[in-house]
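Once you've had a glance at the structure underneath, I'll fire off some questions.
Removed from the display is one protein chain of the complex; every other protein chain stays in position.
The first chain written gets the first letter, and so on, giving A, B and C; residue counts start at 1 in each chain.
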């Protein structure tokens, strides 16, 4: 099955501690039942627990641009990997990074054999991020963020234009759709427009029936 | 036995993943053998593992001033607690915080039943921190940082003066000595000067024989 | 005449370039006519111009904790002084500083013969700031910020309690009231409650008749 669903846990009550583990087990179960590729990105404190309990990939939400040494309170890339993560988000809109940090983060993740997903906010920034050679760019078109407009309803060129621009600067970079995703139809539309998956959070996390939402989203995959 | 040894793990190779757990077990073993009160402050990714394996308290190295919600890549206080931490460092010299964040962090930790240790760099800042009412202030006199001068060799008033100034503004705040500690004699001297313990890192972490250093430090306790 | 009015220019259209100079001249004129002590705190780019055109004191809005050297794009304290400023705000709610930076800023300003005003957000933080020994603490009680409640209408103990707490830790620190000030009555009330002046911004800057508002505020002074 093609297409990828990345679930960013953020720092919700529903994604902390035991509840974080339970949600990961749910994703793991849906993944096994349907064959869908689902990735969870929990908080740092929960990566170890979750990676011991599920078979699906576990990603970090961020790494700091630091090396082994005196960096009290910072996020060491090697520690995120040691806890069980096999990839990491970078430059999420809630944790924007300096340009040089994004470059260093991508290189560091690659050197550790980890997958990088760089989040971006418009076409120009997506192209700039793609020039740095990450595995994925997750685009969050401002037209779709918090607008209530799903990607299936929006003008198609918003997403397809971004994909084209990214591929032009670096054809190896894959694109995820990071906004306007709530249902299986949105996932299907995002894939139709050239992305290779979606990045989402509250749509699943805050759902009364998380399992039902996950199953619906998976229907949009191929 | 009086006196407290807080071991800040920072982000060393020797304090990441399996090695972080092994060092915590060593501290746990020394604590049980000697009755010494030892606390470890590992990286966020290792708090859960370590808190399951040892009986000594486990502290966080930092918390962000955030609430449940959309804060990708940040450190949620509730997540640090859920992982097993019972206290936390704040404002370490490698993770300085805004004044209002220190205030918020102390209040948050207290509301969760967790112990707060605020690190400071001189007498004036120690007094300011004490005015915020944390459980501990850990003073790092600049005269002792990286100078190779141990607290046992330094002018006594450097530490005793800080203790007096802190107690004057808030007698309930306890003081730790956060620099110039390498041996049991330094721990003894720090306690003689009015502190109630020490905060240290590389002296133990980078030691060829971590156990021997811990046992020597413990001798300085009463 | 007792009491002080500090006008924080922030970064409004009405406080940029020529308009910034015009507003300073207006304050200068009102000050000369009434004998009121008024201070303006314009943007860095306008300090030089304004200090050449008016007799009233000109303050900076911020300084960075840096020394002469390679700090492209940062605010050198010596440059703010060289441009004509005789004092500076520190830790404004829109430019919160680390605890150690506030300490360093106060010391730096004092060493250059400049006046320091540290902004704070509650009683505990005001006391902590006072412990650092600035010339002024400007308190912004959360109950008064953006609430539409003027200091004249609020419970008196909100302000008088802060003044008492500050004076207890350091009687030499003077207190300004930094919120809930719109009219002369508010200024009078703030002084009655033990402060030695007010810090305000949009109430004057955004007024249709800036001169009328200034003249009304001045009536509250003694």
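We adopt the following convention: a contact is a pair of C-beta atoms (placed from the backbone, for glycine too) under 8 Å apart; a residue touches a chain by one contact, two chains touch by 3 or more.
What you see is a predicted model; the values in this text were computed from it and never measured.
**Q** Just to confirm, in the complete assembly, which displayed chains does the hidden chain contact?
**A** Touched by the chain not displayed, across the whole complex: A, C.
**Q** So which of A:20, A:39 or A:102 would be touching the chain we can't see?
**A** In the complete complex, the chain left out is touched by residue A:102.
**Q** Quick one: say which of A:20, A:40, A:109 or A:127 touches the chain that got left out.
**A** In the complete complex, the chain left out is touched by residue A:127.
**Q** For chain C, which residues reach the chain that was dropped from this view?
**A** Here the touching residues of chain C are 8, 10-13, 16-18, 43-49, 61-62, 66, 68-76, 78-80, 82-83, 89, 92-95, 201-202.
**Q** Can you list, in ascending order, the chain A residues touching the missing chain?
**A** Against the left-out chain, chain A lists 91, 96-103, 120-122, 124-125, 127-133, 169.
In this section, only the chains that are shown with their structure count from here on.
**Q** In graph terms, with chains as vertices and touches as edges, which category applies: line, ring, star, complete, or other?
**A** line
**Q** So which chain is the furthest away from chain A, centre to centre on CA atoms?
**A** Between chain A and every other chain, the largest centroid distance is to C.
**Q** Identify the chain whose mean C-alpha position lies nearest to the mean of all protein C-alpha atoms shown.
**A** Chain nearest the centroid of all protein C-alpha atoms: B.
**Q** Quick one: report the Å distance separating chain A from chain B, using the average Cα coordinate of each chain.
**A** 35
**Q** Enumerate the residues of chain C that touch no fewer than two other chains.
**A** None at all.
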